[in-house]
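Missing here is one protein chain; the remaining ones are kept as they sit in the complex.
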Amino acid sequence: MGKINLNDDRFFEPDLDTRSVARELYNEVKSLPIISPHGHVDPEILSKNKNFSNPAELLIIPDHYIFRMFYSQGISLESLGILSIDGTYIEKDPRDIWKIFCKNYFLFSGTPTKMWLSYVFKEVFGIDEHPNENNAMVIYDHIQKLLLEERFRPRSIFDKFNIETLCTTESADDQLVHHRAIKESSWQGNVITAFRPDSVMNIESKDWLNEIGKLSKASKITIDSYKSFISAIEDRRQFFKEMGATSTDQGVETPFTQRISDQQADEIFQRALQGESNKNDQRIFIGHMLMEMARMSTDDGLIMQIHAGSLRNHNDVIFRKFGPDKGADIPLTTEYTKNLRPLLNEFGNNCDFSLIIFTLDESVYSRELAPLAGHYPSMKLGPPWWFHDSIEGMKRFRKRATETAGIYNTVGFNDDTRAFLSIPARHDLCRRVDSNFLAEQVVRHVLDMDEAVKINHDLAYNLVKKSYKL
Amino acid sequence: MGKINLNDDRFFEPDLDTRSVARELYNEVKSLPIISPHGHVDPEILSKNKNFSNPAELLIIPDHYIFRMFYSQGISLESLGILSIDGTYIEKDPRDIWKIFCKNYFLFSGTPTKMWLSYVFKEVFGIDEHPNENNAMVIYDHIQKLLLEERFRPRSIFDKFNIETLCTTESADDQLVHHRAIKESSWQGNVITAFRPDSVMNIESKDWLNEIGKLSKASKITIDSYKSFISAIEDRRQFFKEMGATSTDQGVETPFTQRISDQQADEIFQRALQGESNKNDQRIFIGHMLMEMARMSTDDGLIMQIHAGSLRNHNDVIFRKFGPDKGADIPLTTEYTKNLRPLLNEFGNNCDFSLIIFTLDESVYSRELAPLAGHYPSMKLGPPWWFHDSIEGMKRFRKRATETAGIYNTVGFNDDTRAFLSIPARHDLCRRVDSNFLAEQVVRHVLDMDEAVKINHDLAYNLVKKSYKL
Partner (left out) sequence: MGKINLNDDRFFEPDLDTRSVARELYNEVKSLPIISPHGHVDPEILSKNKNFSNPAELLIIPDHYIFRMFYSQGISLESLGILSIDGTYIEKDPRDIWKIFCKNYFLFSGTPTKMWLSYVFKEVFGIDEHPNENNAMVIYDHIQKLLLEERFRPRSIFDKFNIETLCTTESADDQLVHHRAIKESSWQGNVITAFRPDSVMNIESKDWLNEIGKLSKASKITIDSYKSFISAIEDRRQFFKEMGATSTDQGVETPFTQRISDQQADEIFQRALQGESNKNDQRIFIGHMLMEMARMSTDDGLIMQIHAGSLRNHNDVIFRKFGPDKGADIPLTTEYTKNLRPLLNEFGNNCDFSLIIFTLDESVYSRELAPLAGHYPSMKLGPPWWFHDSIEGMKRFRKRATETAGIYNTVGFNDDTRAFLSIPARHDLCRRVDSNFLAEQVVRHVLDMDEAVKINHDLAYNLVKKSYKL
């Protein structure tokens, strides 16, 4: 009772024929190197390579998947040690935080968080029992002891995880000191960045002027006009590219795209510099900047990613107290057919340009995204994102997208995680779900076995390497 | 041929492993008492405890699930004895109505109506054959004879059904005479009410002034201003609570919420008193009243329910001839992320407040509702409602909501029925579908068996008791 069960056939269909084919397919890809082409691991972890401090700081405090679920059940973020920005007292003792985590661990039943954590506990830390109120401190002490060992330092874990490439995400002004340090070190791990200029695009944000200042400093370009802003962006893209980046990313509330004239863009930009821009200005400016980012990608070859449709910081109370990324970013209905049309008409027929689209609105898989990706040469579908990076979420994606977009207009898996230790758990889950999906098709005589073997290898490794130019 | 087949394994996956686990899980919950925390049974049935008159009046005439399907196939509502409000002649002979029902019974193939009716015929009335043109009168006479027996009087049926609590729904001005009569009787059945003030909120409705008059009379408060209206609402909530209510309910076309000032509210209210309000006034007023109802719930502890997204009385012809609730309420696209934001920002972090949300727009399960319920401590997800209270509807709900919201941000089952005799059929269907869902997770090694047993018991009994404070 309470044993962690990493059954060899987990996540496969119960039917024995499908299960047997799934197992065969999975066994061929399970040990392939991990390519993580998009995510949010802090590169400092790998440049400094310091031991992780304790189980709570490693596994709970940085993981909004975990604390949002606790919060939804009435457990305060303060008690979980989540850093407040308004000076509210928060729990400091990692052991007390760990106790709450273990006591309420049952809340994750049926969620991907539990599946990832089970993998981490068992495969990474050799723990046999699910956490609960009684074993909380035994598990804590066990993990704490391991974290002091050399083999549990970040680079050792990275190597043990068989990660071929890990891509992080940095803002436009980042000097990439950690990436440089890693590159210049004797360690061979391949850690690259992706260019994410959201903070300098959100002209309505209170922080925007400050962000422009940082961009100006980083690019050594005085930014006093739309034109100089574009130059600074181009400069930073160039720097990121030289540092190994192969992609950019943008998080937008809507994927609205529209070209405006440089003069109109400058008018909006000047208003923003005066602190006078409004929500509509921002919408138009970002719609235009998506066009410009596509133009730059066509020029410099960086893959363009768009993550659309999240209303960030839905909960004002939490935002004021704890800041962003506290599990209160909530998806919105998201329209792609009309919104992406200007961008796809201008750049979508250009085979030098590559656009990867992510969504939180699953109703668009079959209605909008698969038909678009099944037509435009430059557009590909990113894997299920965030809440949908789960067994059922991945199944819905494959079942709704494949018949129209095919396999080769998708790009393999992204783990998109901040939780470094969960990387192999997430890739393993995806490899299992994909193997299972293909096995179902084999048993139903939709795919031949040799076809399924090839596709599975492409999904687990080749497609991501090709799509992200890695 | 035509035998009613209530197979022990009905509604379970065909695969033998899943089926065996589902059966085991189901057997542990099938006999648990029924808690019906939200529905529309007429309490007069149980206060008067008179014998039901005849099969047509018992099973067909009150059930819009049944007559809407017949109407969609060209069978007139007149011929089914549905009471007209414009004096149109309707069929009076219950035997003729019953004949039409039996002859066209095949139209329910594959619908939940057939599954519920099969249960009622077999388990409640001991009938072995599905109705058809030939056996119509035999079945009629059989049921008619039973209805005269003591053991088929409403309270006997209630007791036999093992109903622990039945919650009905009454409008704001209701004096709850039947609830009082039941309470004061020697019968032990627990029948409580829920407060549903829709008719006094719909300021644009032609009946509104009349409804305000009834509210005024019931509360003994002269309602001539927004302020006195609020007092009257608070007064009635208090009365309902004293009579045992633990919840309120509101049916709204959109879950739009927005606080306006008391002065603005009063201006709208005064216009309404003059019969001058319009669709936009109503939208703003209801948006504000949802905020106020949340405030009151925070104060008095009544659970707040919102059923959103139905365009009522879509068919004008039918509405003019037969009135509301004739199977012509049609769902709409419904937005929750932006619409509920004001309410959740003001009350959603308050653990004393509890909000249960229902939807007819399944695309929001994974996109909006599960992420919201997986964050805000006060928000929970109601079960699949109305058209989605079905095998496939429940499966979609569990598969789309669980991975993000978990199990414990849901509230168990509501039968939401007017059809008293169908209550155990509906709960049994849900217990089977939940057992089957959990069995699939066990066989796929997503859940351990002991975990599934506990969750299944929570879904069938504990969660509803806790969520509705019963």
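By letter and in written order, the chains are A and B; residue numbering begins at 1 in each of them.
Criterion: a residue touches a chain if its C-beta (ideal position, glycine included) is under 8 Å from a C-beta of that chain, and two chains touch if they have at least 3 such contacts.
Model, not experiment: these values are computed from the prediction.
Taking the complete complex into account, B:318 is the one of B:82, B:318 or B:356 that touches the chain left out.
Among B:15, B:211, B:428 or B:448, the one in contact with the hidden chain is B:15. When the whole complex is considered, the residue among B:346, B:362 or B:416 that touches the unshown chain is B:362. For chain B, the residues in touch with the chain missing from this view are 1-3, 5-7, 9-15, 68-69, 71-74, 106-112, 115, 311, 314-318, 327-328, 330-333, 360-363, 387-388, 390-393. Taking the whole complex into account, chain A touches the unshown chain at residues 13, 15, 17-18, 333, 335, 337-338, 341, 344-345, 348-349, 351, 363, 366-368, 370-377, 379, 399-400, 402-409, 440-441, 443-448, 450-451, 455.
Going forward, only the chains that are shown with their structure count from here on.
With centres defined as mean CA coordinates, chain B is found 40 Å away from chain A.
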